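Apart from one protein chain that is not included, each protein chain of the complex appears where it belongs.
As written, the chain order gives the labels A and B, with residue 1 at the start of each chain.
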Amino acid sequence: MKFTLMINEGPYQHQSSDTALQFARAVLEKGHEIYRVFFYHDGVNNGTRLSVPPQDDRQLQKEWSELSKAHDLDLVICIAAAQRRGLMNADEAKRQGLDADNIIEGFHISGLGQLIEGSIQSDRTIVFGD
Amino acid sequence: MATKKFMFVNRKAPYGTIYALESLEVVLISAAFDQEVSLAFIDDGVYQITKGQDTTGIGQKNFSKAYQALGDYDINKLYVEKESLEERGLTLDDLMELTWEDEDDDYAEKPSIHLVDRAAMSGLMADQEVVISF
Partner (left out) sequence: MAMLHIVNKSPFERNAFESCLNHASAGDAILMIEDAAVGAITKTAFAAKVEAALQDKSVYVLSGDLAARGLSEDRIISGVETVDYAGFVDLTVNNDTTQSWL
């Protein structure tokens, strides 16, 4: 089956990102496909390159990044939610006249339509939130 | 592209959190995809469409007018749960008048809000192919 996952909350603040990550791993282990993971609301904060969580705890942003690279996943950060919360890729930062960008590898920024398109193309849409 | 039955479920009041605003943004985008879209307002979600919202005292943008645009985008199935209104001391009169123009009926103006009881809401949910909550 094809899955689209929606993640509404940021890392550490809520368990959503953890649950979604464990779920995503289980989906792949069972031989299903992850069509897209869409990060919305504070969920965009899962895509930052600049986090330094305590060494003895899970490294959520890096783990999502690694999962994305290992399985060639489509991790989408919603542009509207990202702009509100200060998640920028290099192009967008330049366009906005900002002096830095902070998206981690394995994520990319795109529009809200990607959520709808993902749900249309997938067999299952699962939402992780508060 | 396939057509699916999408329901967007709203259960939170506006302004205390961003869910009401950002969920409306998703709904408006969904109009471009020609799907069978409906919205459910349950529990505190009913507060999202009360009339007379005045946010000047809290410094936030009042986005309630945006709900009025839904009809122009063919999003005209807004299901409001009767029990949720009653539990909160509200009636249909407390909600905005949201309408759409039926081009198959001489552009007659019709209400987009449909008051349903809990059992009917349950039935509507059971019918959906994609349910998105915020």
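One rule holds in what follows: a contact is a pair of C-beta atoms (placed from the backbone, for glycine too) under 8 Å apart; a residue touches a chain by one contact, two chains touch by 3 or more.
Source: prediction; values computed, not measured.
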Shown chains touched by the chain that is not drawn here: A, B
Touch with the omitted chain, as defined above, among B:53, B:68, B:99 or B:128: B:128
Residues of chain A in contact with the chain not shown: 1, 3, 8, 15-16, 19, 22-23, 25-27, 29-30, 32, 124-130
Sites on chain B contacted by the missing partner chain, in the whole complex: 9, 11, 42-43, 118, 121-123, 125-131, 133-134
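Keep this in mind: only the chains that are shown with their structure count from here on.
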Intercentroid distance (Cα basis), chain B paired with chain A, Å: 27
Interface residues, chain A side, partner chain B - complex: 6, 8, 40-41, 80-81, 111-113, 115-117, 119-120, 125, 127, 129
Residues of chain B that touch chain A when the two form their complex: 1-2, 4, 6, 18-19, 22, 25-26, 29-30, 32-33, 35, 130-134
